[in-house]
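Removed from the display is one protein chain of the complex; every other protein chain stays in position.
Chain naming follows the written order as A, B, C, D and E, and within any one chain the residues start at number 1.
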Amino acid sequence: MIKTLVSDKPCAYDGTQLQAHWIYNNFGLLGDAVVAFTGEVNVNLDKMNDLIDVHRKEAIYSPLMLNFIIEHFNLDLELAIYRQLLFMTLIKEELDKFEINVNRMGDDLYYNKGKLSVSVATKSNVSTLIHVGLNIETAGTPIKTAGLKELGVRDLNAFADTVMLRYKRELEHIYEARCKVRGI
Amino acid sequence: MIKTLVSDKPCAYDGTQLQAHWIYNNFGLLGDAVVAFTGEVNVNLDKMNDLIDVHRKEAIYSPLMLNFIIEHFNLDLELAIYRQLLFMTLIKEELDKFEINVNRMGDDLYYNKGKLSVSVATKSNVSTLIHVGLNIETAGTPIKTAGLKELGVRDLNAFADTVMLRYKRELEHIYEARCKVRGI
Amino acid sequence: MIKTLVSDKPCAYDGTQLQAHWIYNNFGLLGDAVVAFTGEVNVNLDKMNDLIDVHRKEAIYSPLMLNFIIEHFNLDLELAIYRQLLFMTLIKEELDKFEINVNRMGDDLYYNKGKLSVSVATKSNVSTLIHVGLNIETAGTPIKTAGLKELGVRDLNAFADTVMLRYKRELEHIYEARCKVRGI
Amino acid sequence: MIKTLVSDKPCAYDGTQLQAHWIYNNFGLLGDAVVAFTGEVNVNLDKMNDLIDVHRKEAIYSPLMLNFIIEHFNLDLELAIYRQLLFMTLIKEELDKFEINVNRMGDDLYYNKGKLSVSVATKSNVSTLIHVGLNIETAGTPIKTAGLKELGVRDLNAFADTVMLRYKRELEHIYEARCKVRGI
Amino acid sequence: MIKTLVSDKPCAYDGTQLQAHWIYNNFGLLGDAVVAFTGEVNVNLDKMNDLIDVHRKEAIYSPLMLNFIIEHFNLDLELAIYRQLLFMTLIKEELDKFEINVNRMGDDLYYNKGKLSVSVATKSNVSTLIHVGLNIETAGTPIKTAGLKELGVRDLNAFADTVMLRYKRELEHIYEARCKVRGI
Partner (left out) sequence: MIKTLVSDKPCAYDGTQLQAHWIYNNFGLLGDAVVAFTGEVNVNLDKMNDLIDVHRKEAIYSPLMLNFIIEHFNLDLELAIYRQLLFMTLIKEELDKFEINVNRMGDDLYYNKGKLSVSVATKSNVSTLIHVGLNIETAGTPIKTAGLKELGVRDLNAFADTVMLRYKRELEHIYEARCKVRGI
């Protein structure tokens, strides 16, 4: 069962957090887990995992993001991308409840053509890892962005908690669905 | 690349369509494919794949549904369930464009507490298979349901086509995401 | 997390219990599970899964066995055989606590050259399944056997419960070991 | 078929031996293999693979151990852990023959609350690797330990050889069991 | 290590031989194996595994073929198709030594536009299976064919033996290649 934690301690994200066992080493959660934390996000090209972004020299900057790091001790990168899409969908569905209607395009969320999110799924040699960042503030971002603050999401911890809980429930539902079906 | 087809010929769905190579044998599409067709849906308990439904004796009936059969020549049932969730999400997102806001609960879609959809993902010994049915009409359904007709979706073929096209693009996007990422 | 159950209701075992979802259909446990029950065991050649035994025409009979059915919703038959060996080892280690020293030879347990157990691991199209039977009584068995009764194991339910609990803990330990290790 | 070798040349173990192809590069055995050798064991925290031990700052030291390095050219880390458990079980069963009764707790062996063994299973990018060390002598170990010498195992080469032979036979048995079973 | 056998007893092939454990049940070879035998080949549409052939109503008939049945206890159907292609390549290379130059088109061999072979790779629930048939005689075949007899291959047993030996060696070579390579 996946473990979840909202960290109270702010933490800047520069890409080096997306590595195997970072969650265990920093928060003591062993096994599949999601951790949420806020902090400045500043990923230089040499730390970017998305080679198309590297090629276009599109580094990532945000003055303040709500970040999620997800680690699954499973090596299937394609599966990790499906999980990433599911997680983005859950964020979108949770924002719907605040009557904030965002568009999902692949693994990105947009509000009024402002980019709300950054996200990547990758693989270490013992796990797959996902980073999702949602802008809270947007001053100084290199492209047009939208932020949770201006959209009116005030209790970020509660928001993060709910999204992670929904993710946990979806994973349980998927496991049940896997087990309840008769093959043909 | 997944092949897609909207069949003009109505076809009743009784559960026996959810088998390996049904798409190839009936439409000549070889390989991963999605086919859409309309027809009455009437699945008796002994043809149900969801054992929880069997246990609860909840057979499926709808006078007219827009059906999708998806077949992937891959044996990972968990992956098939992620694909099923993605497909349901795409239907929901497409309905959003018609300003029809449905709720997704796991692999089910609801409009105003009326159940819009039935869905199951299962596995044959050479492939994984997904059935998705969306009520068009709802007379005689055993539970409270909603239908595409009353919701104002008139051109069902165009709707089906768009959903399948979005699915195809998402799969391409997932493949690209899998290939563009640097491991860690 | 694997679910465990000791069934109070005796149940004869003839081989047809070793099928996908038998545990769910009979005990309502969905997902990976182990169920223990006592009953006569009488498996005819056409129900045997072990083809070497079929070839040798060695059908299985015991007047009363403590049976375990284990189902994992995972398709790796080799892994299932490792799990079967682990389960046999746990039975042996638990018997050690009663100062009953049995020999393990592959997936069989012997006491004083009397065969204590039968066991097989196999695969359905959605899961892997293991049957383990331990003789309680031995009258009428076709070969020299040993039984838990004569060995002095009186509280069979408690014994079954402890073995299943140990199995559950080992699986948790294995999951932790999988997640705590740094790759190289 | 797994290759086995008892090395006559003592070799200190500091953790760097647990890497892909170390067996091939040092002993010329290509493919799945187990090698046994004796030597001092001294693994600093930065070479430890078990992150829980790293977290607890529990480095490993023994003045003299009987070491086994096992390499399988298969990438399934969970399977490697099952193999590790099997190997520990075989050591325990072999010690039983010397009337030395040890307790197995997960992947550790204890004699009279003295720790007899260290062990870890990990993964390189082409293989899975297991290290097992059994104390021969125990002077200077940081915790209460037991050693093969005091337990009366004198011919360490013969002991190592027998354990590895049993492992080889178990692997053959598992392969046979995989192949002889009728699916359901 | 794959086992090989040339059977002296002629055996007609009607498609029912291509099933799990047919080799074990008939020849006593347990595990991965190839068996060669000669016999009439007559596969009706309902026994054909290739659905394109079924669709085109192209049943298989040959008065006398040299047949190979290959079984691998591995469930990867794509891998089985690569093995099938390798086996066809080995036949072609062996015929080259007789100065008989055939063309390989996918998994078919042609001599002078006469079809020399039939072949299919498929999957049971415990193994993958390959059938390869090479015409020995060609009277009455429904299409233009070529046969080993007219091509001058007289000692069919020796031919079959050599092809199977080459297959065995290639598999050993592939295993070595898998184990000798440093990852990057």
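As a working rule, contacts are C-beta pairs under 8 Å (C-beta built on N, C-alpha and C of every residue); 3 or more make two chains touch, one makes a residue touch a chain.
Since the structure is predicted, the reported quantities are computational estimates derived from the model, not experimental observations.
Engineer: Can you list the shown chains that the omitted chain is in contact with?
Structural biologist: Counted over the whole complex, the chain not pictured touches A, B, D, E.
Engineer: Which of these, A:Ile2, A:Leu45 or A:Leu75, touches the one chain of the complex that we don't see?
Structural biologist: Of these options, the touching residue for the absent chain is A:Leu75.
Engineer: Any idea which of A:Leu51, A:Met105, A:Ala139 or A:Ala158 touches the chain not displayed?
Structural biologist: A:Leu51
Engineer: Which subunit B residues touch the hidden chain?
Structural biologist: 1, 20-21, 24, 30-32, 73, 124-126, 175-176, 178-183
Engineer: Can you list, in ascending order, the subunit A residues touching the missing chain?
Structural biologist: 51-52, 55, 75, 77, 123-125
Engineer: Could you list which residues of subunit E touch the chain missing from the display?
Structural biologist: 18-20, 48-52, 76-79, 81-86, 89, 93, 96, 101, 104, 106-107, 120-125, 129, 170, 173-174, 176-178, 180-184
Throughout what follows, only the chains that are shown with their structure count from here on.
Engineer: Subunit D-subunit E contact: same residues or different, taking over half shared as same?
Structural biologist: same
Engineer: Quick check: how many Å separate the C-alpha centres of subunit B and subunit D?
Structural biologist: 50
Engineer: In whole angstrom, what separates the CA-based centres of subunit A and subunit B?
Structural biologist: The mean C-alpha positions of subunit A and subunit B differ by 27 Å.
Engineer: For subunit C, which residues are shared contacts with two or more other chains?
Structural biologist: Counting only residues that touch two or more other chains, subunit C contributes 20-21, 24, 30, 51-52, 75, 77, 123-126, 178, 180-183.
Engineer: Is the way these chains touch best called a line, a ring, a star, complete, or other?
Structural biologist: other
Engineer: What pairs of chains are touching here?
Structural biologist: Between chains, contact exists in these pairs: A-B, A-C, A-D, B-C, B-E, C-D, C-E, D-E.
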